[in-house]
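Every protein chain but one is kept in place in this view of the complex.
We call the chains A, B and C, going by the order they appear; numbering starts again at 1 in every chain.
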Amino acid sequence: MSASVEAGLYVLLLASFVGFEVIRRVPPLFHTPLMSLTNAIAGISLVGSLVIAGSDRGALSTALGTIAVTASTINVVGGFLITDRMLKMFRPRQPATARGPAATDPATTGTATRSASAGSADAGRPRSEDPR
Amino acid sequence: MSASVEAGLYVLLLASFVGFEVIRRVPPLFHTPLMSLTNAIAGISLVGSLVIAGSDRGALSTALGTIAVTASTINVVGGFLITDRMLKMFRPRQPATARGPAATDPATTGTATRSASAGSADAGRPRSEDPR
Amino acid sequence: MNDYVVPLCYLAASGLFIVGLKGITQPRTARRGLQAAEAGMLLAIVGTLIQKQVVTYTWLILALVIGSAIGTAMSLYIPMTAMPQRVALSHAFGALAAGLVGTAEYYNREPHLSTFTAGALVLEVLLGFLTFTGSLMAFGKLQEILPGRPQVYRGQNAVNLALLGVAVAAGVLLVLDPSRTLLFPVLAVLAAVFGVLLVIPIGGADMPTVISLLNSYAGLSGAAMGFVLDNKALIVAGALDGSSGLLLSIIMCRAMNRSFTNVLFGAFGQVTAGGPPAASEERPVRSATPEEAAMLMETARKVIIVPGYGLAVAQAQHKIRELATVLARNGAEVTFAIHPVAGRMPGHMNVLLAEADVPYDQIKDMDEINGEFTQADIALVVGANDVTNPAARTDPASPIYGMPILNVDSARTVMVVKRGMNPGFAGVENELYFQDKTLMLFGDAKAVADGLVRELEASVRA
Partner (left out) sequence: MNDYVVPLCYLAASGLFIVGLKGITQPRTARRGLQAAEAGMLLAIVGTLIQKQVVTYTWLILALVIGSAIGTAMSLYIPMTAMPQRVALSHAFGALAAGLVGTAEYYNREPHLSTFTAGALVLEVLLGFLTFTGSLMAFGKLQEILPGRPQVYRGQNAVNLALLGVAVAAGVLLVLDPSRTLLFPVLAVLAAVFGVLLVIPIGGADMPTVISLLNSYAGLSGAAMGFVLDNKALIVAGALDGSSGLLLSIIMCRAMNRSFTNVLFGAFGQVTAGGPPAASEERPVRSATPEEAAMLMETARKVIIVPGYGLAVAQAQHKIRELATVLARNGAEVTFAIHPVAGRMPGHMNVLLAEADVPYDQIKDMDEINGEFTQADIALVVGANDVTNPAARTDPASPIYGMPILNVDSARTVMVVKRGMNPGFAGVENELYFQDKTLMLFGDAKAVADGLVRELEASVRA
């Protein structure tokens, strides 16, 4: 067995272990971003495509390589961007954001947040007290 | 950088990641067996020692190799045996074992087990009922 | 100097990719993880471009620019509800790149291929083209360009297996003697055809599992490319990608109570054997208008909202978030309960709700929330069906028997928002709808939610 093949097998074995151990700890919350992130990472095949497209080994190689570079670049750029877009959306509980319909009224906003997080503690609050 | 060094660095990087990810999940319960198990595994340096001791490269090599083989073998054999001895001792809750002082009395044994696991449920059981 | 810089770039990239994945295991570190992965990618690309082998940059730059433009456009304008399609498409691109690189490598090195490298190359090309066409088919079905229903015909399994057999045989012959250049196109074309045939018999709704599986194939193909090009970073990335796809498909299988073998090999058959759309005799259900439902909601102290695929179809996430805000302002504790396979992709509902600004600590997984339904005044089911079907618990004859479900039927009142009495993905009827405590709110999820919000706000104001 050639040394490089042997080394490759070690890398494959160990990276698979790492992958399983790490990814099983990703919460369901992030399963969709996980998919797009691994997708972007797998776009590393771009480096293989770059060598083929750029090393001037004839028209066939250049043509195939160029298509491959385009496809991989879409994955890398698109994958990272959309993961970022998604992760930006995930927020912990906090004073209601500016997009909420009642955001201009601080009292209402505060109440909504409090009652949502405090649960039934103040659930019985009579509605007539509502600041609206 | 030689290919084998490069490969070695990958293996080192990935194996360290695996090590951290796996070992951080070992519960405190097993920290001592973990120490003896990793110790036995590290005894794999035995294979390096074996080559040195057995490849007839002069008296110095053979002597140093032989000592190294002895030391590594102690770790491998001792490490696995003591890990096994320890792991055998860890038992989940179950009908009291034969070593208990009251093991010959099945009624007592059963009661002890039940009250220990059922907690305060039957804690108020009057002592006069005790089968002894 | 490049002798050191280039390999170290790749090594660092590999480490950063892992750090990136570790980051995404926690909300707090997720974005930092993403940045680490991005830095890794940048390093890898720079490392490649400074290599001596790379001599002409014209085509490279062109391809990089076009790819970046398409990638940017795709990710900025795609609606979150279309994520499943996007994932399928990106697997297609990734697999295409692997297949093409394999093809180019074969023709460049064909007489000098060692047996092992030839093997890796054949695997790369086989999985690459198979995943390419398979993912395109999945994309087509999800985007509804292609008919979503499974296309089944007699002898399908035999034909597919025979085709795969021929492709594998061609591959083996190529490995034994890589100079059989004629066999290479045969291999590539057969792989592509097999990818199409593999996905044809599978219903649109079963796509997520297939996509995840194709994801792991794409990863494997990338790892094989790493062996062919002797690039360890590719092997690492391929292994990470592959294990992610495999794990997610295992998770989906578990949550649907289907065996892993069933997905690995069952995909050859009619997986969606969900039976004919249950030609049920007309049975009475209680239905209600948004006005009636809003009256009940006004007095509720604890409401659990159960979103499902219908929420995505109706793009109702923003309206539902509004509803939750109104309910909370009204004094109710509102929680979202997410089943692991609600929607059409793992984590699908989470992204939609996050998009609508629902804080993630208001969202609970099945295991966390299932005990709480007994205390809920209202379980509001929005476009979810199978994941609430009590038959999974009680009826051994049901195709979803044994699948863990959300215990919505333990709530005091169950409200179900859906357009009609159509079954969900599994094609089975839902006993839940016929229970006394269940109120059906018929209509498009967005419209119904909108009605509920209006009614609640009106009554509060009154």
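Please note the rule applied: a residue touches a chain if its C-beta (ideal position, glycine included) is under 8 Å from a C-beta of that chain, and two chains touch if they have at least 3 such contacts.
Here the structure is a predicted model, which means the values were calculated and not measured.
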Interface partners of the hidden chain - shown chains only, full complex considered: A, B
Residue ranges of subunit B at the interface with the undisplayed chain: 1-2, 4-5, 7-8, 11-12, 15-16, 18-20, 22-58, 60-62, 64-94, 96-97, 99-102, 108, 111-113, 115-116, 119-120, 122-125, 127, 130, 132
On subunit A, residues whose C-beta touches the chain left out of the figure: 1, 6-7, 9-10, 13-14, 17
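The rule is simple: only the chains that are shown with their structure count from here on.
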Separation of subunit B from subunit A in steps, with touching chains one step apart: 1
Chain centre separation in whole Å, for subunit C relative to subunit B (CA means): 40
Touching two or more other chains - residue numbers and ranges from subunit B: 7, 10, 14, 17
Sites on subunit C at which at least two other chains make contact: 14, 18, 232, 236
